[in-house]
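A protein chain is absent from this complex, but the other protein chains hold their places.
Moving on, here comes chain A:
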Amino acid sequence: MSSSLTFDRVSRMFGQSEVLSDVSLTVPARSLVALLGASGSGKSTLLRIASGLDAPSSGSVLVDGQDASAVPAENRGIAVVFQKPLLFPHLTVVDNVAFPARMAGVTRREARSQALEFLDLVQLGGFARRMPGQLSGGQEQRVSLARALAAQPRILLLDEPFSSLDSRLTDDMYELVGKIRAELEPTIVLVTHDRREASVLADTIAVLDEGTILQHGPVPELHYQPATRAVNRILGGLNEVPGHAAGGFHTSVLGRVRVQPGVPDGPALLVVRQEALRLIRNDDGGTSSGDEAPTGVVTEVKSMGAHVLVRVRVESAPGSGSTAVESIAVELAGAPALRAGDRVGVSLAGGQGWVVRA
């Protein structure tokens, strides 16, 4: 059975330091919400409060609308997969997974039988008799996930469980989480500092910074319509172009760009994803082709594996009345033949921009 989880104005003080401040967030049943933030942002504290391992200084935690603040961790029906697998070293793999059932009073035989089903789910059925010390890091984390699922929790909390795995194992674990969601439909809260992980796994992302939730919304919304500069930066946005908003348009070195409705007139930052920009190159090294795209000079070309990050020094268009110069980042697929000093045009895909307060 999957349940909804609600944090209602949760705060947590450690001495004089406020780690969480008035956090309110609802995780609908059967959804996967990622809590994304840097180290020290309070995301793990929020998870510990949800699981009952820590108590809020004020506010409450609701499970299916019922206040769970006074319910001890063992009775909440909320299982946690921690950053470390935390397998019991004195128990075999199957007995680790059978642990929740044994604690609930199920016979050893029945508990092991159920445990084997969960081990099969994480594709470790053949490792049942091994001791935890005989497993690799990825296998240990799979067992840890199977053990948490074997508790048949109403809500599953994942506290950076894949952060110590290599990229191939991490991708395997993402597949596994997808499979588990399809088969069991649990409610999941994922804590992570990895925006890619949050984007790959989550239905919605809540961005946490210095103990407060800055924005909670679907993955594309957070990337392309961030509420603040901080959200843009946490989601990996590299461009915040200063300019002026007026009449539904933003004017900057990138030219006059249509922005979201309801933006008050005045100074504003145009946030534009580096992946949403294109470069237009003139073979003669002159300005861009006649589409009025702003132009600039390439200052850096940095390889990012299958992509390259190009930094372009963009100047205000002649006759615009401005002398502003901005460095704009553009991420391109493949290996474009660009070098520092090349002159290029910069264009915004779709022609639609998003501004936040300066």
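What we mean here is this: contacts are C-beta pairs under 8 Å (C-beta built on N, C-alpha and C of every residue); 3 or more make two chains touch, one makes a residue touch a chain; residues count from 1.
Definition applied: contacts and distances are computed from a predicted model.
Colleague: Any idea which of "Carbohydrate ABC transporter membrane protein 1, CUT1 family", "NitT/TauT family transport system permease protein", "Putative mRNA 3-end processing factor" or "Spore germination protein KA" UniProt assigns to the chain that's been left out?
Modeller: Going by UniProt, the chain not displayed is called "Carbohydrate ABC transporter membrane protein 1, CUT1 family".
Colleague: Just one of A:131, A:200 or A:309 touches the chain that is missing; which is it?
Modeller: That would be A:131, which touches the missing chain.
Colleague: Given the contact definition stated above, which residue among A:151, A:231, A:298 or A:328 touches the chain not shown here?
Modeller: Only one of A:151, A:231, A:298 or A:328 touches the chain omitted from view, namely A:151.
Colleague: From the list A:15, A:89, A:220 or A:261, pick the residue that touches the absent chain.
Modeller: Only one of A:15, A:89, A:220 or A:261 touches the chain omitted from view, namely A:89.
Colleague: For chain A, enumerate the residues touching the unshown chain of the complex.
Modeller: 51-53, 72-76, 78-80, 82, 84, 86, 88-91, 99-100, 102-104, 131, 147-148, 151, 157
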